[in-house]
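Only one protein chain is missing from this complex, and each of the others stays in its spot.
Here is chain A:
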Amino acid sequence: MSVIAVLNDIISTMFNKRYMDEIFKPQELHSKKAMRTVFDRLAHASIMRLNAASMDKLYDLMTMAIKYQVTLCSQPRDLLLVTLNHLDGIRAMVHNQPIVISTLDSLYHSFMDLYGKMQYGELQTVRQCLLTFFQDMHVRVSIFLKEGQQNQSGRFVLPRGGTVPMGSQVPGKIVLYDQTGEVRQRKQFHPGSTYKVAQKEGSLDLTGDRVTKLGCNMYSTHKPSETTTSGVESKKTSNHRTLTQAELSTPDPLAKAQLDLLSHLIGSGSASKTSFRINLFNNDEEEENYVSPVANQIQQEGTEFVEIDARKRTKDKYLDRVMGEMNISGGGASGDDDLLDLMDQA
């Protein structure tokens, strides 16, 4: 049950009413330092602890994931759908927690009251502002590289061709009119890539089909379906599908799914294992050598960090106990258990 406690702690801290009221006030873009501080606090809102290097890595992962989503929005309205995908994902994690659900509901309404009412042009400015924040961050993320979504230079791979935004025409046509508005000439040209028209617009309702997969759990693609009932169907769904109701409906898969999500939130985990696995670094050496490009950049901007040397291994009885609680499958401290290592280092 500690896992659910961790999730609830983080989610209720993140969506704390006072904090949300602040977030919805008109304000300048956060500095990188402020954003990092917020994220540190959020990550440490529960009993879970991350050492500095892991925190750096988690922060880089998070910023690059959001950068990816904002970058690939095909039109400004997609920003809303991406955010709703985030909220849908959180909702699926806490679906049996009525208090958290009601917090999410009111958050949805505040969000739609402000951003849902913005015109295309305003959302366009919001996106430009966000992309200014993410400008020059080129951390390479293993899942993006593996999925072919990022190239070795750290730039995201952009689709060439594909579906154009809702309401747009595919490139390739020129129509000329005379002074009375009659069509005078129609011409085609080859656009160079193959495009198709969008068929469906993403829903901005409390629940609904967002159409875009941006903002869905990007790790779910590695997760084989656990439920036999929806097995066939789930194979047909998109790679970026978030957890379905079916996967969450039975107690056992639920616990697994939540563990999985939490571990996925932090690093690339494997769903086939029942143990709590947070895999931030392959080995100690890699961790020692990890220098966060973003943290580095923040430091170059004249910020001093409180250095917490979390790389030295010290045993902590409290954490051992926490770990015992978190190990729901009773797998114990097997050599493969990366979370144990991680907590050990905290």
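One rule holds in what follows: a residue touches a chain if its C-beta (ideal position, glycine included) is under 8 Å from a C-beta of that chain, and two chains touch if they have at least 3 such contacts; residues count from 1.
Basically, contacts and distances are computed from a predicted model.
**Q** The chain that is not shown, which UniProt protein name from "Glycosyltransferase family 62 protein", "Pyruvate dehydrogenase E1 component subunit beta", "Vps33a protein" or "WDR54" does it carry?
**A** Answer from the record: the omitted chain is "WDR54".
**Q** Among A:106, A:193 or A:207, which residue is in contact with the omitted chain in the full complex?
**A** Spelled out, the listed residue whose C-beta touches the missing chain is A:193.
**Q** Hey, which chain A residues sit against the chain that's not shown?
**A** Touch set of chain A with respect to the missing chain: 71, 74-75, 119-122, 124-125, 127-129, 131-132, 134-136, 138, 151, 155-158, 160-162, 164-165, 167-179, 181, 184, 187, 189, 191-193, 195.
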